[in-house]
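The complex is shown incomplete by one protein chain, all other protein chains being positioned as in the whole.
Per-chain residue numbering starts at 1, and chain names A, B, C, D and E are given in the order in which the chains are listed.
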Amino acid sequence: MSDAKKFLYVNRRAPYGSIYALESLEVVLIGAAFDQSVSLAFLDDGVFQLAKGQDTKGLGIKNFSATFRALGDYGVTRFFVEKESLDARGLSVADLMPITYEDENDGYAEKPSIIVVSRMEMAEVMRDQDVVLSF
Amino acid sequence: MSDAKKFLYVNRRAPYGSIYALESLEVVLIGAAFDQSVSLAFLDDGVFQLAKGQDTKGLGIKNFSATFRALGDYGVTRFFVEKESLDARGLSVADLMPITYEDENDGYAEKPSIIVVSRMEMAEVMRDQDVVLSF
Amino acid sequence: MKFSILVSEGPYTHQASDSAYQFTKAALEKGHEIFRVFFYHDGVNNGTRLTVPPQDDRNVQRNWSELAEAHKLDLVVCIAAAQRRGILDEGEARRHGKGEGAANIAPGFRISGLGQLIEAGIEADRLVVFGD
Amino acid sequence: MKFSILVSEGPYTHQASDSAYQFTKAALEKGHEIFRVFFYHDGVNNGTRLTVPPQDDRNVQRNWSELAEAHKLDLVVCIAAAQRRGILDEGEARRHGKGEGAANIAPGFRISGLGQLIEAGIEADRLVVFGD
Amino acid sequence: MTTLHLVNKSPFERTALESCLGHALPGDAVLLFEDAVYGAAKGTAVGDRIAGLRETVKIYVLGPDVSARGLSSGRLVEGVEVVDYPGFVDLVTTHGRSHSWL
Partner (left out) sequence: MTTLHLVNKSPFERTALESCLGHALPGDAVLLFEDAVYGAAKGTAVGDRIAGLRETVKIYVLGPDVSARGLSSGRLVEGVEVVDYPGFVDLVTTHGRSHSWL
């Protein structure tokens, strides 16, 4: 897997107001079948995608937030979430859905997928990629 | 014409990056055939629609800016342009296309269609309408 | 009261059409009249009969078509905007040589000119715009 | 160098498709290879054969189709996004009972899965995204 | 006749809400819906701005959009009123015109 590429999916938009969050997730799901290194970045309004307690019944629009929690089973385990974006929106990590994965290299211990990073750390994550897909 | 309605077309977006400015103009042209009172508001990035010297040859996209200058012939003679929006974008009215109309109530004297207004005056123009169309 | 509705974005990509639909439904349930729903810009894409949305999501075009049928709504797709985006009725498809069966306008929608939007603004007590 | 291009918005409404087209043309003229142009989100609407744009403006779909023909470009429309928005080839039109002649995919475009986008990212030296 | 201003864009992404608030006159109402409901959350710069305006301009949010985005009602700026779609319709009827800040 030494020639695997590093893919970063950048999520900067809120869910439901537009379809980009949902269709980005559909790419991540398909992409998980390829043997590549995958990370997700949530910054700006993208952090809203991970908010707890989403309930779309009143809109008649499909609620896709649970899918994020299933991504660990597809080997997608790195959700970089920018602290400055959370702060500006009055959110803390406690306002986000708990998202975990089972670490097969550590006796399938359950570990958090969400990694809160500073803007500067996010910038470094972004530069450490082969392919940056933003939607 | 006492039961004519007051229509305001609100332009808040730049031209070419999206089609809203052009398709808004197409509505104004059709609307001019109806016996209604028509005003245009240009604020925020909408003021860029009136910029002088637009040349789209390098993009292969139709340049529609000249159409604004023809609106006077269709009886569309009130272009309210917000001063605060110009200021924030480093523009003055000298950076805009000269747009005029012939005043049939004043011996067809050529008069400017552009009326620069303050934000507060724009707010009052907006409240003085029956129908506000924004694109 | 008499309402007109302007829908300026296509289905799914933006929430505009969903919001307009919920608003229209609520207005009808309250006994208001809907003079016309006008589809402009990418809004014309609400009027294609060719969408096949996922089973577990709403069908935006069908929602509109069914609401139109139930309440005799006038759903008008702007002809100029529709031509730019490839929404045609049978007359348009024939006129532009797009071939037999190519018309993709959905049931309950009709294609007409921008004058219908101005008229919608004149005739209704309130015009509400849903867009991006 | 080998490029892949992602086009995420439809024709005319946003400049994205125009910018992607000019970029692709310039890359080809410089002797670069275009591995694939992938159309996603409303970008799938670039691939309809039914548009009739005004005579005095560019024809975005035809530009792409002609560039594809001249340079054997692989123009891929995402099937899931296309189903949501009503872009179908003959197989899809038949499968979903849309009637004879309903297929609206334009010449030079083909419909395929999202895996083609991932592959485009893997195979190309650079992936460039054009959107809203 | 007062105006009902309609804002549907996130104030963290676009300037539509800011421009709207700069043009709303005393007695006007602003309905935040779709992604604009984030603007009604407490503890943000936008929320503070909204809270400061309540004396002159009445702020509403659309409940179904609030729920969809997981914003609990406890997190809304005080004085912001939650309406449903029928309430949205009523707001349009009780103001002289609606103005969408797209």
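Throughout what follows, a contact is a pair of C-beta atoms (placed from the backbone, for glycine too) under 8 Å apart; a residue touches a chain by one contact, two chains touch by 3 or more.
All of these numbers come straight from a predicted model, not from anything done at the bench.
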Chains still shown that are in contact with the chain withheld from the display: A, B, D, E
Contact set of chain D toward the excluded chain (per top definition): 1, 3, 8, 15-16, 19, 22-23, 25-27, 29-30, 32, 125-132
Residue ranges of chain A at the interface with the undisplayed chain: 10, 12-13, 20, 43-44, 84, 119, 122-124, 126-127, 129-132, 134-135
Interface with the unshown chain - residue positions in chain B: 13-18, 44-45, 48, 51-59, 61, 63, 65, 88-90, 95
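In the analysis below, only the chains that are shown with their structure count from here on.
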Shortest contact path, chain A to chain B, counted in steps: 2
Neighbouring chains shared between chain A and chain E, ordered by label: C
Closest chain to the centre of mass proxy, which here is the mean CA position: C
Chain pair with the greatest number of C-beta contact pairs: C-D
Centroid-based (C-alpha) most distant chain relative to chain B: A
Mean-CA-position distance for chain D and chain C (Å): 25
Centroid distance [mean C-alpha coordinates] between chain E and chain B, Å: 27
Per-residue multi-chain contacts in chain C, two or more chains: 8, 12-13, 15, 22, 41, 54, 80, 84, 127, 129, 131-132
Residues within chain A bordering two or more other chains: 16-19, 59, 61
Complete list of chain pairs which touch one another: A-C, A-D, A-E, B-C, B-D, B-E, C-D, C-E
